[in-house]
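Omission of a single protein chain aside, the complex is shown with its protein chains in their original locations.
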Amino acid sequence: MVHITRRERFSAAHKLSKAEWSEAKNYETFGKCSNPNWHGHNYVLWVTVKGKPEPSTGFVVDLSALGDIIKEKVIKHVDHKNLNVDVSFTKDLMTSTENLAIAFWNQLEKPIAELGAQLHSVKLQETENNHVEYFGEK
Amino acid sequence: MVHITRRERFSAAHKLSKAEWSEAKNYETFGKCSNPNWHGHNYVLWVTVKGKPEPSTGFVVDLSALGDIIKEKVIKHVDHKNLNVDVSFTKDLMTSTENLAIAFWNQLEKPIAELGAQLHSVKLQETENNHVEYFGEK
Amino acid sequence: MVHITRRERFSAAHKLSKAEWSEAKNYETFGKCSNPNWHGHNYVLWVTVKGKPEPSTGFVVDLSALGDIIKEKVIKHVDHKNLNVDVSFTKDLMTSTENLAIAFWNQLEKPIAELGAQLHSVKLQETENNHVEYFGEK
Amino acid sequence: MVHITRRERFSAAHKLSKAEWSEAKNYETFGKCSNPNWHGHNYVLWVTVKGKPEPSTGFVVDLSALGDIIKEKVIKHVDHKNLNVDVSFTKDLMTSTENLAIAFWNQLEKPIAELGAQLHSVKLQETENNHVEYFGEK
Amino acid sequence: MVHITRRERFSAAHKLSKAEWSEAKNYETFGKCSNPNWHGHNYVLWVTVKGKPEPSTGFVVDLSALGDIIKEKVIKHVDHKNLNVDVSFTKDLMTSTENLAIAFWNQLEKPIAELGAQLHSVKLQETENNHVEYFGEK
Partner (left out) sequence: MVHITRRERFSAAHKLSKAEWSEAKNYETFGKCSNPNWHGHNYVLWVTVKGKPEPSTGFVVDLSALGDIIKEKVIKHVDHKNLNVDVSFTKDLMTSTENLAIAFWNQLEKPIAELGAQLHSVKLQETENNHVEYFGEK
């Protein structure tokens, strides 16, 4: 068993706030992340899959096929978008890094399985100082 | 003469588009940066000042005072904000990295001079792949 | 279950040596890390906690509260200090990166539990070439 | 139990291709990595060992002895070499990052055990966008 | 006048050696870089152009057009290639980082001028420890 990881990046806008709360309550709960006019990040995404290297190629998975899945299922939907407005699989969420990682896992798990590999983790960095990792545990 | 550089970071939303242009023309000119619902970045800002080290301290400038100026004049206005909406000194600009660097220079030049130092350059990184540097040349 | 990680940094002096050993024996055992007049590092600390995202916020833990704990319980004690002299919870240790990580775990485990989260690991980097990770296993 | 990691780097040439396949079939399978005249990378290698810190030193392992093993058993054989031609323990492999990590594990496991420590993982980065990690699972 | 920089990356094989010299003399002059069977690097390339931001766009240059020129004139020729064998504009050079930077400048200067911008510098990193910068000075 070997783990192999592909890094992709995207830039997006978002905010953390609940429509049914006042601006003051949102600020109290989410601080500057609640700015009504949005803010944004350069997100970094690492997708790790695991498996045995295939003897004839030495590959757990064709990295270029894995990259295509990540781009098709996640990056093209979120890059240079507003995660709370433009993205079908995140716009109804509180767009915390935690929830984004889970949403990306859900986008990726099945297509990666169809490629013959097993998704191990989705790691998502919001800033140099914060990142989350999700292993599919419910 | 020694150059000394302080790095600060901020996260902000913006878009590149002209209100008087159609969405199609904006897309043609600015590509995915024209997304109507915004996108955002983790910007990195390096401010370089130059001067002679003061003999009793060995400092060209008190870095902590320099940091305070950068925070007071730039960071607190732009961090977790929308550069096209929330920020008095950028909201009337096309918020290209070039124009942001010039706007930040204009915010910083005088307070840094009042500190007894000379602003040398403002370098601003939008993503790992793009940055600009402005030396105050008109 | 999601893992969420907060990075903090500090700069400190230390040395590796045993008072009861000769300078020669200390050098033989600890090499240049035994320099009697100290040396120092820019340490990087990653603290990972795990839990389920709280539905109303999407947060495993309030990152800003986590950051405050790390600053209050670790950073303010060690930043710009001598780990062998100034810090109550490290000064009686051989200040290897291993022992520092364990000492920081002991500082953090309880306050993080009181925040309603579970400490998963403490990772500490001494230089680009060396880091340790501790998961609380005795 | 603490994990401790040592980073080393090397630069090497390689290609992915099977001698018994046509250039066209190799290109179809391995893409630009099949270039007949080679290409190369700055590889980054992280070797993690685990154990209990020894009370008198605070060390899981003498990092300098660990570094010497990594240099002696891996780096000096692969740095500024062609992995498909010059290196006894990789030249008969498809030199995918997966297979290289396994080959390096096999070089390192025993000498690290003789040092009194236990190899936990070998992580190998080919580019900023790709890395693998091997934990010795057959 | 603002400087704007675009980063691109490529991976290539090369060696430093003179055909008319013995292997021993090549080793004496170029050290491990003379390995007859090649080695390789992940090169990082920063191309800086300068000019005045165009008022209607805020751009010194359309970064995406600049990126296309760099890819068309440099990257597609060198990525996953052997710089001493496969690349028309480097194969007759001693492929030192210095000479590569000059060769890339010569590839880029005219197409960038045709874009209406002025090439300011070509910076090329061979490893984390070494880079060169060329400003077009003969």
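Annotations for the structure displayed:
Should a chain be cited, it is by its letter among A, B, C, D and E, assigned in written order, with residues numbered from 1 in that chain.
The rule is simple: a residue touches a chain if its C-beta (ideal position, glycine included) is under 8 Å from a C-beta of that chain, and two chains touch if they have at least 3 such contacts.
Please read these numbers as outputs of a predicted model, since none were measured by experiment.
Every shown chain touched by the omitted chain in the complete complex is listed here: B, C, E. Across B:13, B:60 or B:87, the residue that sits in touch with the chain not pictured is B:60. In the full complex, subunit B makes contact with the omitted chain through residues 1-8, 53, 56-60, 63-64.
Touching the omitted chain from subunit E are residues 16, 18, 29-31, 93-99, 101-102, 128-135, 137. Contact between subunit C and the unshown chain involves residues 9, 11-14, 32-33, 35, 37-42, 79-82, 85-86, 127-128.
Keep this in mind: only the chains that are shown with their structure count from here on.
Separating the centre of subunit A from that of subunit D, both taken as means of CA atoms, is a distance of 29 Å. Subunit B and subunit D have Cα centroids separated by 42 Å. Counting partner chains per residue, subunit B has residues 128 touching two or more of them. If you draw each protein chain as a dot and join the dots that touch, the picture is not a line, a loop, a star, or fully joined; it has some other shape.
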